[in-house]
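Only one protein chain is missing; all other protein chains are in place.
The block that comes next holds chain A.
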Amino acid sequence: MAEVLLFNALRAAIDEEMAHDDTVFVLGEDVGHYGGSYKVTKGLYEKYGDLRILDTPIAENSFTGMAVGAAMTGLRPIIEGMNMGFLLLAFNQISNNAGMLRYTSGGNFRIPLVIRGPGGVGRQLGAEHSQRLEAYFQAVPGLKIVACSTPYNAKGLLKSAIRDHNPVLFFEHVLLYNLKADLPEEEYLLPLDKAEVVREGKDVTILTYSRMRHHVTQALKPLTEEGYDPEVIDLISLKPLDFDTIGASICKTHRVIIVEECMKTGGIGAELVASINDRYFDELDAPVVRMSSQDIPTPYNGRLENLTIVQPQQIVEAVKEMLALQV
């Protein structure tokens, strides 16, 4: 099996689903002739033509609403956010119409829609291109929110998102597009609502997603060498959260560290802490620790940028500190 880069895994998912269902189409800025800013749709315009790989004007709110209208009337659009931050300009359509319209209409319409693209903090892209909108959008009812993190899950999750009958916000990470992995030759789909147990362990549950999964993985090496045995869970589904998997792990380890890239205030971790307290307070042997990005606009300077997000060494220290208090 050949190694596949993450962005090519995404392209394969889109290609397969477009071949599987001719109501599936892609729209967004530079998805067609240019092949997508991160080349996720490269070559698809030549294969599927102008209408199925639709280059749009730079009008995020309008082309997002247009996709909602197309979804209401029977098509299955995939919106590419050239950068997910640009979708702030489409907040109204994503919230009012993608998220809420089905409910507001009393079930008259369904909205099979995928909104995908690169999010997260890249390398010195400046504040506007370094956003983590998953936290902003998590309060919108009716949306599913998914974050992929490996070539394998990127492909299987995106295929499922395209087949889902609901609007799915699908977050890729700008720094993970060049990850490589062997992928199965045969078709596979992954469930949108299941977290992935990355490593089984018994000492502490580390909940993470997207690029921070890889920071956690880097932290594992020194930790396991010193005999620590953390369990690592990639949330995958940021909404709804998979409390079957999360809960089973908490009941085993009784300790939780959250490692996330979104900002601390009102973040995914904030929601996790609140929900864990609601559901598993009696299981906890220690307060949940939340490691998040700083509550600041992401600075351009590389050193400051590194200080903004959680680094692997901080994860190592946090695990040691939590387990040093072990009773």
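Keep this in mind: a contact is a pair of C-beta atoms (placed from the backbone, for glycine too) under 8 Å apart; a residue touches a chain by one contact, two chains touch by 3 or more; residues count from 1.
Convention: contacts and distances are computed from a predicted model.
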Omitted chain, identified by the protein name its UniProt record gives, among "Aminomethyltransferase", "Transketolase", "Glutamyl-tRNA(Gln) amidotransferase subunit A" or "Pyruvate dehydrogenase E1 component subunit alpha": "Pyruvate dehydrogenase E1 component subunit alpha"
Identified contact with the non-displayed chain, of A:Ala70, A:Ile246 or A:Val288: A:Ala70
Touch criterion as defined above, residue of A:Asn8, A:Asn153 or A:Asn166 at the omitted chain: A:Asn166
Given A:Lys39, A:Arg52 or A:Arg199, the one touching the chain that is not displayed: A:Arg52
Residue among A:Leu44, A:Ile78 or A:Leu101 touching the omitted chain: A:Leu101
Chain A, residues in touch with the chain not shown (by the definition above): 22-23, 25, 49, 51-52, 56-57, 59, 61-75, 92-93, 96-97, 101-112, 141-142, 164-166
